[in-house]
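What you see is the complex with one protein chain gone and the rest in place.
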Amino acid sequence: MSLDPAIKRLTRQQMAWRAAQDIADGSYVNLGIGMPELVARYVPAGRHVTYHTENGLLGFGERPPEGQEDPDLVNAGKKPVTLLPGAALFHHADSFAMIRGGHLDLSILGAFQVAQNGDLANWQAGEDAIPAVGGAMDLVSGVKQVFVLTEHTTRDGQPKLVERCSYALTGAGVVTRVFTDLAVVDVIDRQFVVREIVDGLSLDALRALTGADLHEAGAPGLLKAA
Amino acid sequence: MSLDPAIKRLTRQQMAWRAAQDIADGSYVNLGIGMPELVARYVPAGRHVTYHTENGLLGFGERPPEGQEDPDLVNAGKKPVTLLPGAALFHHADSFAMIRGGHLDLSILGAFQVAQNGDLANWQAGEDAIPAVGGAMDLVSGVKQVFVLTEHTTRDGQPKLVERCSYALTGAGVVTRVFTDLAVVDVIDRQFVVREIVDGLSLDALRALTGADLHEAGAPGLLKAA
Amino acid sequence: MKKPIFDPAGAVADIPDGASVMIGGFGGAGAPVELVHALLDQGARELTLVNNNAGNGGVGLAALIREGRVRKMICSFPRSSDSRAFQEAYLAGKIELELVPQGTLAERIRAGGAGIPAFFTRTSAGTPLAEGKEQREFDGQLYVMERWLKADFALVKAKRADPYGNLVYNKTARNFGPLMCMAAATAIVQVNEIVELGEIDPEIVVTPGIFVNRLVAVADPQQEERLVAQGAVYP
Partner (left out) sequence: MKKPIFDPAGAVADIPDGASVMIGGFGGAGAPVELVHALLDQGARELTLVNNNAGNGGVGLAALIREGRVRKMICSFPRSSDSRAFQEAYLAGKIELELVPQGTLAERIRAGGAGIPAFFTRTSAGTPLAEGKEQREFDGQLYVMERWLKADFALVKAKRADPYGNLVYNKTARNFGPLMCMAAATAIVQVNEIVELGEIDPEIVVTPGIFVNRLVAVADPQQEERLVAQGAVYP
């Protein structure tokens, strides 16, 4: 199923911006490697968010200027970061105590597939690939709320929001909200509920790009992008 | 059974001295509250011993001079101690990771009873008393070697070395060596084996003060006290 | 994130009857006397308390017990040089005791904070304290299964905090504090001083601020052993 060319999909930056609007002031947040990392740039002014990275750091900031990178100061994606005032360093067991113990408010992760019951698959792309899980299973099991940030369909047009994940699960029933380039979709009582859709896209057209039923709770709003 | 008045029981200081002779150079040691605490004073010169206390300190020294006590720097018996160069402070979970994880070489504890199979009872003196266990069960389960330092008999003459403990156990099969005011006794293959006896006391006289069989592995040596 | 700063009374105002409260300290070292006295003043009853001991003399935790506020005490060592308040309540059948080996107590609290509902330990295997618990062999050794321990509140004393709640402690007053901050839904920490952001080196933080919910500054805190030695009684 292809999309009417008049419909503008959100860019990665716009998707990150939209997700950032839903981060509450005062949150402790872990952003997954890749697109979720962009989210930090778009948190509304005045909201204070503290970022956690699996490799033992709470309270880090943006990449330092070129030439000031410290190879011993990196995030989970092994990219250089900076220490903000009030940061704390700790070892890996303490870092995952924060995750597993439910101390983080929010994690935003990428996905291969999200199922309508909240199942997430984001670590093993088929049998042939070398499996690599990192901290994803810990994050989805332990963090209070898990958002997914992903394109609505794969590069070859397959839906990523599905009835049931065909890829190996990262966690069962863990996702509460999905931000795509076409819509914002909540997972409620094992159903997808559409909250927002991009300008000009009908719910039926969105349904055609989705691998599971889409429900409404009131008319979906407009998915805006700054 | 009473003792020939000509026989000299070791004093508490002498008992502590004798136990101290068996602490190997380089050991990490936890000394129980009470008489075992005395042992630190008698470690032979030239042997370096590092003392651990349950409440989160490795590498402490003697009580400071009067007036220099710090109520935030105490040992497991809540007595003031000092920090030696090279000390380390840590929280209770890390402290017991050292104990439970088998990182300490030796613990020396008091006893109500020791059984010939190495069982130790030292925490609950009968049904009426208010039970208090502290770190004793962790120490006997986790430390590589457990010595007991105790009088050979109770104040009213009952044997403390017994066939089977009648008091509630602290740990099963944990004690390897017992230092009393009359003898040094090893626990080997679920039997008491006498290593040393105080001057003038016969093995038979010692047997009469002991609640279990005493075996020999060669003639017992003389239990000396400095 | 900046943590709200209260006075002792304000910090404990919402602790309800029946709450579970972890109280830091090992004997007097690390005992948050001001917070405990504020809890006494506040009046909450039927409390379940977690501490290594069960109070001493007529102040702090012992005063809570003496005043009949404590339904259950979870601790490793309820005896002390003057644990009269606990003894009297216990022998009168007025307080329940859950006796836990000290290392198991520490690990159960850490497990509560770290999302580990149960773990196995050698400690207490083959003893009366293992009775009623699952025991299992691993590699030929017998172990006891222990459950995590969490609480509604923790009252902890540290030396210094920054506005985000990052903490450092003083010597052996550290003891259970870092663990209790992790395991309580609401961790209330009294510190000698709250310094500016950036004044605590990230390398030396002992308790990261994520584990701390409320701060209380008590510049010159009372030391429990000194009160006990003076024979003080609160209130």
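Note that the chains take the letters A, B and C in the order they are written out, and that residue 1 is the start of every chain.
The definition used in the following text is that a contact is a pair of C-beta atoms (placed from the backbone, for glycine too) under 8 Å apart; a residue touches a chain by one contact, two chains touch by 3 or more.
Predicted, not measured: the structure shown is a model, and the values here were computed from it.
Enquirer: Could you tell me which of the visible chains the hidden chain touches?
Expert: A, B, C
Enquirer: Which is it among C:3, C:69 or C:171 that touches the chain not included here?
Expert: C:171
Enquirer: Out of C:13, C:91 or C:118, which touches the unshown chain?
Expert: C:118
Enquirer: Check each of A:84, A:99, A:114 or A:162 against the chain that is not shown and name the one that touches it.
Expert: Considering all chains, including the one not shown, the answer is A:99.
Enquirer: Just one of A:86, A:142 or A:211 touches the chain that is missing; which is it?
Expert: A:142
Enquirer: If the hidden chain were put back, which residues of chain A would touch it?
Expert: Those residues of chain A that touch the unshown chain are 53-57, 70-74, 78, 83, 89-93, 95-96, 99-100, 124, 130-138, 141-142, 168-172.
Enquirer: For chain B, which positions touch the chain that isn't shown here?
Expert: Per the touch rule, chain B residues meeting the hidden chain are 26-28, 48, 50, 52, 57-59, 83, 85-90, 93-94, 96-104, 141-142.
Enquirer: For chain C, which residues touch the unseen chain?
Expert: Where chain C meets the chain not shown: residues 107, 111, 114-122, 138-139, 141, 143, 147, 168-169, 171, 202-204.
Throughout what follows, only the chains that are shown with their structure count from here on.
Enquirer: In graph terms, with chains as vertices and touches as edges, which category applies: line, ring, star, complete, or other?
Expert: If you draw each chain as a dot and join those that touch, you get an open line.
Enquirer: Identify the chain pair joined by the greatest number of C-beta pairs in contact.
Expert: B-C
Enquirer: Averaging over Cα atoms per chain, report the distance between chain A and chain C in Å.
Expert: Here the centre of chain C sits 37 Å away from the centre of chain A.
Enquirer: Between chain B and chain C, tell me the centre distance in angstrom, where each centre is the average of that chain's C-alpha atoms.
Expert: 30
Enquirer: Which chain B residues touch at least two other chains?
Expert: Touching at least two other chains: none.
Enquirer: If I count partner chains per residue in chain C, which residues reach a count of at least 2?
Expert: Residues 110 of chain C touch two or more partner chains.
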